[in-house]
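Input: a single structure, listed below in structure tokens.
A single protein chain has been removed from this complex, and every other one stays in its place.
Let's turn to chain A:
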């Protein structure tokens, strides 16, 4: 079996086959992947990471494809992570996002990867964040995440993006309410896709009203509402321009740094938790000893825990 470290250099060079393999290692938490990620992390940090979220059928995959085409026309490389729910019963999944992303078939500058929500050992969110590191470290200019915005793990994933776009469509009715509830806080841009359909301007008005009511103070990014027809590309260049403007705004106002730090905090906590918990399980001598002592009331749980994590 190929080891992660054998292909790190090829990943850094942006070779698709190596990137593909590394993403599998990340998902499966293959031995040695952490060392590879350590190297890749040092080369990462220059990609613009976009998150696209919204209900199934709103046109996210079509929009991702149209955005990819736009970025390619500017000579930028694109990496896509398309997250699809898995079957609760079998754990299997049918990942269909690629169906709408077919016209990049033989362009090595567009890398598309389908991710099943239950496929990742050690959690979807962490796997996705590490996957971003792989694509970013491979020199990808724009990384696009597609998720249906349900479930905490998926909201976590989308929060890893620098620019988050929430996609809605005309005539969603109650679904606009659903967006209000869960995703309002994370939206940097609202997209009303399928603007070729009746009711687009009403949806825009509803979103505008919703944004007006949300408490946004002065000096904050003014969340724009963009209309697109992903199916034919209308509005996609403008949307990309807005994404660019958002990144620029964040850079100027220190928000980019703030988000990067928030992200770093999350990731450090995740792995720290894992490192600590790995030592705190039956079979580890110190842990078994602590169990004996606490059970026999010779010490208390807090003291034992402090002792175990090396903090007195």
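Odds and ends about this structure:
The criterion applied here is as follows: contacts are C-beta pairs under 8 Å (C-beta built on N, C-alpha and C of every residue); 3 or more make two chains touch, one makes a residue touch a chain; residues count from 1.
Rule of thumb we're sticking to: contacts and distances are computed from a predicted model.
This figure omits one chain of the complex; the name its UniProt record holds, of "Acyl carrier protein", "Thiolase domain-containing protein", "Cobalamin B12-binding domain-containing protein" or "Carbon monoxide-induced hydrogenase", is "Cobalamin B12-binding domain-containing protein". Within the complete assembly, A:112 is the residue of A:112, A:160, A:191 or A:207 that touches the hidden chain. Residue positions on chain A in contact with the hidden chain: 1-2, 16-17, 19-21, 23-24, 28-29, 86-87, 89-96, 98-100, 102, 105-106, 108, 111-114, 116, 119, 121-122, in rising order.
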